[in-house]
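Only a portion of the chains appears, each positioned as in the full assembly.
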Amino acid sequence: MIAGISGRVLKKSGNVLLVETKSGVVFEIVCDVQTSEEVKEGGECFLHTFLSVSQDGITLYGFSNEMKKELFLSLTKVSRLGPKTALKIISNEDAETLVAMIASQDVEGLSKLPGISKKTAERIVMELKDEFESAGIKDMRIYHESLEALVSLGYPEKQAREAVKQVYREGMKTSELIKEALKFLSHR
Amino acid sequence: MIAGISGRVLKKSGNVLLVETKSGVVFEIVCDVQTSEEVKEGGECFLHTFLSVSQDGITLYGFSNEMKKELFLSLTKVSRLGPKTALKIISNEDAETLVAMIASQDVEGLSKLPGISKKTAERIVMELKDEFESAGIKDMRIYHESLEALVSLGYPEKQAREAVKQVYREGMKTSELIKEALKFLSHR
Amino acid sequence: MIAGISGRVLKKSGNVLLVETKSGVVFEIVCDVQTSEEVKEGGECFLHTFLSVSQDGITLYGFSNEMKKELFLSLTKVSRLGPKTALKIISNEDAETLVAMIASQDVEGLSKLPGISKKTAERIVMELKDEFESAGIKDMRIYHESLEALVSLGYPEKQAREAVKQVYREGMKTSELIKEALKFLSHR
């Protein structure tokens, strides 16, 4: 529901930021290490956020770019992989490299990263490889957004992924990919 | 609780909009296809919203006009019809036509729309026809608002619907319809 | 948590108001009938609110003055009396009269009001009479606030009520009443 926060960084303690918005409400945002290093106390920032509501309470996670947030959301869908571990993985390697390692099923490489056991690396590759290497889609974000849009329109994920794989051509924008996929699905 | 959001469209991915409000908080809003086509990235927008809190998390649904929101709320009351299917139905036909099809119990027509099986069409007609064709009320919104007001004042839905049906006369405004219905109910 | 909303009344449908705040977020607020009659569409308003979180979802109730809100909170503490019935009771009689009827245990009078059966009237009187007539405290709001403050500081309600009853003198302000009661409690 809360997809982003822009405001002034009141305080930085490790990777937890306090960001004051114009209304006077200060949000506590848990980030990956690079994101927190990129912002300065007293400076303005805009973070792509994810609002997590669970038994442990309400936590707002924040990222300096959308790709890291998308990767965080994908990692937290992996079984027995919670937000803290996802954050640790993203803190120890840049997003592009991680996506490439997962797409190329590089279990070895992944398990060398702090916070990823061999078992966790295998689960990540097994559960996410389709998503990342599917149709050799260069831009994982466009793939992700189109899939999410089709699913939120009620199409089962499997059909949506099939359609995106069939109609994708290099250079397509998200809106074009969705339109082509909808046409493909309506003729099924 | 959150019945509307006005702000700047930061980003459009399919039918998911990121809208930045004046306080700096960016809301993720899931819309029907026409609504998302009506707004432009970078432009200002006002959406009629519904805040859904469920096991799957907190989602904000948004519509460019109130009638679509009212229809969405009615559809989601139909058994085994969730927000995604309701959104898909509203994305594939305009609200007035859908209301007329339901009021005239046009199961055939409804089941031709993408996302509506014969069974679903029958359930929609069976559970919503009273609401839509009741007393031949032209303006479904006035009917809906008056009913909602009476129920929120503690009157059982059945009594409230009976009262509205008895006192409704063409051209009435919501406030007049509620006053007449309250008089009717207090003399029962 | 949200104790008040100030903003512009976008829309009035019966006793449900849509109020737009400066941040661009529009809140749906369910009010008693007088409160909704006191505000004008397009005009500014300030409402004393209560945020109710339950199985049915998140609802914001609003009142034009604090005494009505306090009475609403007291009524909803009565067993088997929910927010809708409380709202209906408050919509049909002014707060001062209701408080006097409860304090003087006027079951007869209460049960004549729309929405209050004999049984409900008896429960209201039985469960609230202490609170209202206790120590003949003229200003129920001061009594309520002092009690609430002491309880939120960890004192059991029974001890807190006893202390307030002992130390109350006509004309006292809330802060004075709390100070005297704290002294009384620390010497026990």
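The first chain written gets the first letter, and so on, giving A, B and C; residue counts start at 1 in each chain.
The definition used in the following text is that a contact is a pair of C-beta atoms (placed from the backbone, for glycine too) under 8 Å apart; a residue touches a chain by one contact, two chains touch by 3 or more.
As the structure is a prediction and not an experimental result, all values here were calculated from the model.
Chemist: What is the total copy count for the complex if 3 chains are drawn?
Modeler: 4
Everything that follows uses one rule, which is that only the chains that are shown with their structure count from here on.
Chemist: Centroid from C-alpha atoms only, then distance chain A to chain B, rounded to Å. What do you get?
Modeler: 32
Chemist: Find the geometric centre of each of chain A and chain C from their Cα atoms only, then give the gap between the two centres in Å, rounded to an integer.
Modeler: Result: the chain centres lie 45 Å from each other.
Chemist: Which residue numbers or ranges of chain A touch two or more of the other chains?
Modeler: Residues 22-23 of chain A touch two or more partner chains.
Chemist: Which positions of chain B touch chain C when the two form their complex?
Modeler: Result: residues 1-7, 21-23, 25, 49, 51, 53, 145-146, 148-154, 174-175, 178, 186 of chain B touch chain C.
Chemist: Where on chain B is chain A touching in the complex?
Modeler: Residues of chain B touching chain A: 10, 12-16, 18, 20, 22-28, 30, 33, 51, 57-60, 84-85, 87-88, 91, 114-115.
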